[in-house]
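The structure appears right after this line, and notes come after that.
Note that this complex is displayed minus one protein chain, with the remaining chains in position.
Then we have subunit A:
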Amino acid sequence: MKPRNLSMLLAAGIVLTAAGCGSDSGGDKAAETKPGTAAADAPVTITVGCQPPKSNPLERTAWDEDVAAFQKLHPNITIVSKDAFPCINPDTFQAKLAGGTMEDVFYVYFTDIQKIIAAGQAADISPYVGSVTKLGDLRPDVMSVFKSGDKTYGLPRTNYSTGLVYNRKLFTQAGLDPESPPKTWAEVQAAAKKIAGLGPGYVGFGEYSAGNTGGWHFTASLYGRGGEMVGPDGKTAAFNSPEGKAVLENLKQMRWTDNSMGAKQLLQWEDLMRMMGGGKLGMMIGAPDVVQSVNNDFKGKFDDYGVTALPEAKASLSGGDGYMFNPKATPEKIKAGLLWLEYHELTPDQGQFNYERNKGQGRPVGLPTPDLYGDTAPGKQIVETRKKFATVPVEHFAPYAEASTTIQNKIEPPKAQELYAILDVAMSAVLTRQDADIDKLLADAEAKANKVLAKSS
């Protein structure tokens, strides 16, 4: 190739590359409406996150059907679905915001919501959210996750409170009654000992201690025992308490005295799922979504598992997911997004609650979550339909469902991830070092947490 031709080719390549870099949302821009200029019924295009991936054809088909039906109802709204698995990835969340590729209606876990609100990374939807017809029926504790002061920043999709997931098959093998799961921590300890006694590789009770998941489960146990993570003003740590000490003492005893927690520690989210799916783990803190995940992704079977309330629970850490809005979304996009969320996530017998279709597709129906509406009319309707089309052994989740109605749900503390990282140290110490000094660990963690909380106030 002649040098001249080559340089022209290079120049063309550079221009094309530059054009490619700058055209990330060109397609959407054509359909965008400028703030304040569009009429209520003007055409609007919104991007929505968490479309099920192609590897999950059943859920994807259902999603696509719902999008088509919704667009038929609202011909002026075009939904551009964005698939992802998992639906949110902390590694790309900030990059998407910075690069302008964040969806107009983006998916979030409860854990991240307050952090996103504090950082100003979600739109305030308070002026528009009143259009959601069943807003008043949504559980106030669930909605509080999406609020800061009197402002609302999103809507829930699923929610759960923390309970105790157990392997019914192992309970039977160990001579325990799967119909009568543990109600106290002493019973958990005794059951764990029996399960671990089944032989090498069997773990009675599994717990996290790395990647911030240890601190997360410490919080769940602490709340269950009636403890608090932070003081009433949110500016000081409150976990260095008798309840906090009891959490660690209990784990230490199971790990080192009973030897019922296995030798392998530093476990993170996927590790316990894999152990549960592999059928060698007896119990873990979790909710019905754990069983769903174990069934769908870790080769477990619904029939083998049950979920009960967290032992001696006075309160329960709530979890779940939902949607928030891009801070740059126009009012028209927010209004359209709210219509979609109401249609797909919040209406009984429709969208995610279309249990008849889910059953027809062979998808699991009958888990007692989500419970977005509590004891209200839409809540009752959802429970009734779910029961009617149930495909999973509903009775395995009955103790959890019954307790959920009386146990108070509590949201995560401020600066949750920072506190969880600090408490990972205490959790990993107790689970990997026999001589761990619990008082010192909690005092050290408290001092560190106070620094973090003082800075945030």
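Going forward, a contact is a pair of C-beta atoms (placed from the backbone, for glycine too) under 8 Å apart; a residue touches a chain by one contact, two chains touch by 3 or more; residues count from 1.
Here is the rule we use: contacts and distances are computed from a predicted model.
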| item | value |
| --- | --- |
| Name per UniProt, for the chain absent here [options: "L(+)-tartrate dehydratase subunit alpha", "Multiple sugar transport system permease protein", "Sulfurtransferase complex subunit TusB" or "sulfate adenylyltransferase"] | "Multiple sugar transport system permease protein" |
| Hidden-chain contact residue, picked from the options A:G244, A:G262 or A:G320 | A:G262 |
| Contact partner of the left-out chain, one of A:Q121, A:S241 or A:Q292 | A:Q121 |
| Selected from A:V44, A:A62, A:L97 or A:L372 as touching the chain missing from the view | A:L97 |
| Chain not shown, touching residues in subunit A | 3-4, 6-7, 10, 13-14, 17, 90-91, 93-94, 97-98, 115-116, 119-121, 200-201, 209-214, 262-266, 268, 327-328, 417-418, 421, 424-425, 428-429, 431-433, 447-448, 451, 455 |
